[in-house]
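Single-structure report; data block below.
The complex appears here minus one protein chain, its other protein chains still in place.
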């Protein structure tokens, strides 16, 4: 069973038991607001593929703060109703083809943001405040299309010094991939602290890891700084090379050829279908 | 010469040269707003003692978020004009005697805050926004004595949902003690990230360390998460056991007996003078 | 080390338990109050060995509870620095916190500032720490102060570090559940903003409590505070003491005759 974040145990008492990747995917309800980091920031591509296999529907994705490969395949597989993000891109491999096709076809709603605004909305949720201010943004059409963002006089500035106030955003589910979990469900993810902020801000954090190791990272002064406490982690599943084709710190690099092939195949519905059958459902590719 | 934070070099180009502890102390101007972490959070007691020896005057201390031993000795030595903090305490050794005496004598101004408010004001400076909101505080006399804190309707809440807005606070100087610096002036301080926030928020960060080691912590995925980039560090000085009597992670523990003896001697002006002559100026204690 | 003869409890030396053990057990029972929101994550602040013992007792009784002990000597539970406790509390993840005060008044206001003119020109206390935030933002708070005297329990605090109740419309997650002292337990009603005597520690009467209390309170038929059971005492003296010895060696030595090296 999943270890519930808030029902953890006193230090040293309750070992964490990983759940299966498929069980983790099944725990994400259709329609959930699901936050995903992009390709340079520990995405759980393994969980995205499990969500596709599990037939997830109506997901509302949040890019933290932008979106990449995992978002594009979820859109292509018809799992997604809405995307809030600051950009969707496959990096060197170019535009995200399934995102672009779905936007044009009107099958997804796209809500544009800008990177620091997404960080700020998550920080507000992390801090438990209803909003946080952010400089910039004024004069951008992004702001003009966000009725949920408020422009207000800065009470500490001269008259006319207006500033944007962004509402706290608490995703129902956050998912990312980390290097390792320990016996108590603490997760080590190194310097990618945007995932820590995300876990703090979210109602449920689901983490895939390369491996589970003995011990308690919080008791090790060298590992603790890159650790997210189990307090914030609802469940851990082992998924070796679970970030691929994205990179995982110094564990493995970005698989540019894989993404380039995807970008090429996913230009058409048929090509994406063929790619998905092979890569997600493990069918032998047609000759 | 001090390595200026903002005038660093491209990665790998400019080695960092530590300065002396006395030069570091001399770089703190009289009257500066100087932020210091408390005894459980990497204080540079070595720098506090060097400031006393250097005859610092009129310092305005900020406890991050409370104050301990270093603040009490600076007050006792007459270096301090003002203290903004959420509490001043010697922990198990009780009240801070020189702080209490100076408050009663009217030789220092005390501005009371509450821990999360100090964190929030520093986070606002870190983020480059003029203010941040914080829940709670309403109904506290701390708020009643802080005309610089604003109470305002939450624009995202129902009418009557008021919230406190705290102004950004950017200390002129931040000082703390870390385990080690690398060849490029990056500083490893482990999980005590309040010092990272402090360095980001401050105009000048001065760091004493146990040692300087070869290499670049930012290139090491295991060390990077506990590292503050040299971007934020103005100068590094080597001060072995520079946090003592406070603890330094797993390097050395808290010296409770030393602080208890201090607390006892510092109850009187004369006793503090004797303690300072011996412990700060290195004079042989009178029989 | 052997138990210190003066303070160690025993079948032949009075009630069979130390006052601190009664307080720890009493706090543990308040933590487990079935009518209150479950305490799944409890934070324990500075220099609080008796609340810490109560929390460990709850854990050792087998209840699922996460303890964030802020003054654990080796390591600490946080990796975001000292703001993390406040962020956790802001997120609503801290179910229960403990607070005390130099003064506590009949409306459950706390004064950690001092007496006399602001900022404590009479007696200066250390300062408010995070109380002005934690008190309204934790789901519940147990107030704990061993000293029960008119000096501490006052009609009206000289300065409010953290208010016991908040005006309508002001966001507040929780209030004092109870005030536990060396003499009794008070329950707090945030609607009436008033304490009611809930139980009397051994040797106390409603009259003795009124005499030692500077604020007015309601008193019905207050029972005796239930004494610790054998199982609770065995856990306190064994596994709880084991967990606490590193952080609170002085306390463990004094109450249970055990120091850090035990």
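Residue numbering begins at 1 within each chain, and the chains themselves are lettered A, B and C in the order written.
Going forward, contacts are C-beta pairs under 8 Å (C-beta built on N, C-alpha and C of every residue); 3 or more make two chains touch, one makes a residue touch a chain.
The structure presented is a predicted model; accordingly, all values stated were derived computationally and were not measured.
Peer 1: Which displayed chains does the hidden chain touch?
Peer 2: The omitted chain makes contact with A, B across the full complex.
Peer 1: Out of A:66, A:165, A:209 or A:248, which is the one that touches the chain we can't see?
Peer 2: Spelled out, the listed residue whose C-beta touches the missing chain is A:66.
Peer 1: In the whole complex, not just what's shown, which of B:196, B:209 or B:276 touches the removed chain?
Peer 2: B:196
Peer 1: Hey, which of B:143, B:179, B:198 or B:224 is the one touching the hidden chain?
Peer 2: B:224
Peer 1: If the missing chain were put back, which residues of chain B would it touch?
Peer 2: Residue positions of chain B that touch the missing chain: 6-11, 13-14, 125-129, 196, 200-201, 218-219, 221, 224-229, 231.
Peer 1: Please give every residue of chain A in contact with the chain that is not shown.
Peer 2: Against the left-out chain, chain A lists 40-41, 65-66, 85-89, 91-92, 95-96, 100, 103-104, 110-117, 119, 123, 134-143, 145, 157-163, 191-197, 247, 250, 253-254.
Here is the rule we go by: only the chains that are shown with their structure count from here on.
Peer 1: Could you work out which chain's C-alpha centre is the most distant one from the centre of chain B?
Peer 2: A
Peer 1: Quick check for you: compute each chain's CA centroid and the global CA centroid, then name the chain with the smallest gap between them.
Peer 2: B
Peer 1: So what's the Cα centroid distance for chain B and chain C, whole Å?
Peer 2: The answer is 30 Å.
Peer 1: Using the average of all C-alpha atoms in each chain as its centre, how far is it in Å between chain A and chain C?
Peer 2: 40
Peer 1: Got the chain C residues that touch at least 2 other chains?
Peer 2: As it turns out, chain C has residues touching two or more other chains at 74, 78-80, 90, 137.
Peer 1: Can you list the residues of chain A that touch 2 or more other chains?
Peer 2: Answer for chain A, listing residues that touch two or more other chains: 127-129, 221, 224-226.
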